[in-house]
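I am attaching a structure below and will ask some questions about it afterwards.
Here the complex is missing a single protein chain, while all its other protein chains stay put.
Here the chain labels run A, B and C in written order, and each chain numbers its own residues starting at 1.
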Amino acid sequence: MIDRPVGPMPDEAVEVAGAVVCFRGVVRREESGRQLEGLVYTSYDPMAARELKRIAHRAAEQFGLLYVGITHSRGFVRIHETSLRLVVAAAHRKPALSAMDTILDELKRDAPIWKRPVWAENAEPIR
Amino acid sequence: MIDRPVGPMPDEAVEVAGAVVCFRGVVRREESGRQLEGLVYTSYDPMAARELKRIAHRAAEQFGLLYVGITHSRGFVRIHETSLRLVVAAAHRKPALSAMDTILDELKRDAPIWKRPVWAENAEPIR
Amino acid sequence: MKIQVLLFGPQAVITGRDRVLVEVDGVAPTPASVKDALRQALPQLAATLDQSRLAINHQYTTEDTPLCESDEVALIGMVSGG
Partner (left out) sequence: MKIQVLLFGPQAVITGRDRVLVEVDGVAPTPASVKDALRQALPQLAATLDQSRLAINHQYTTEDTPLCESDEVALIGMVSGG
């Protein structure tokens, strides 16, 4: 797991937060109409952590966030399981939701993370 | 609590969901610069439940959501506690986030719910 | 025709009551005419009536929907949920 909570600790954030939004990206059961067993995520490691941190910091500054936590799975993630978890806290709702959208866009564009499908036909999921 | 999960049950939703977003509205510690003990929420009851249901259904249809759950507190809610919880599941992230924004806008505009402050100076919170 | 209108939130606080009975002309008065009657009966509401809506039997209604005596009528204004 790549786990980079960024910004003040939740304890401090909660003092002024008015909106907490949690996003979960879930592995869907099919891709291009073909049944999946799951996805295998690989990453370019020191860089992936660094990019997530950079993206989180940039958004925290741009949207005045109180807390940003990004967790991305590595390795095999079975269908219906969570591969990405993003938590954002802000004083108000609008910046929290805008930040979430921006962070997810940037993560998909910049994070050096790759997935490959493990099709349901394969008896042995690759781990 | 007004609690209106709408749409298919989570068990069915999870079969095709790719994005699950949870929003929590938290009572902030001050209003207009004055320290709060909390907020008291009152609602026009059969109508509040009905409006939340209507808003959820409309959004489910407009954004193709798999699940919408809205829970709004009634009565006293202490600062740092959650007064509103909204969970949305969709196949993809964009409709989930757009729906969340729309639902919150409509809830704030249409739900017959009112809050009144309980200032920190009051020793006895009104319940 | 006499119509009872429920009041909530700040509008109940401002007027010191949670319901008011207003006299409205006509066989089937409209929400617009109920609002006019409210304006007369409770002048404290004048400032917030334009941004308020009437609900009939728990649904928002348009200004020209005819009202029945048996309807549950509520003034919904200054909401602050969320």
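Simple rule for what comes next: a contact is a pair of C-beta atoms (placed from the backbone, for glycine too) under 8 Å apart; a residue touches a chain by one contact, two chains touch by 3 or more.
Since the model is a prediction, treat every value here as computed from it, not as a measurement.
Taking every chain of the complex into account, the absent chain touches A. Of the listed residues A:88, A:104 or A:118, the one in contact with the hidden chain in the full complex is A:104. Residue in contact with the omitted chain (choice from A:36, A:84 or A:118): A:84. Annotation for chain A: contacts to the undisplayed chain at residues 25, 41-44, 46-48, 50, 72, 83-84, 104, 107-116.
Operating definition for what follows: only the chains that are shown with their structure count from here on.
Centre-to-centre separation between chain B and chain C, using Cα means, comes to 26 Å.
Averaged Cα coordinates give chain A a centre that lies 48 Å from the centre of chain C. Residue numbers of chain A whose C-beta contacts span two or more other chains: 93.
Of all residues in chain C, those that touch two or more other chains are 82.
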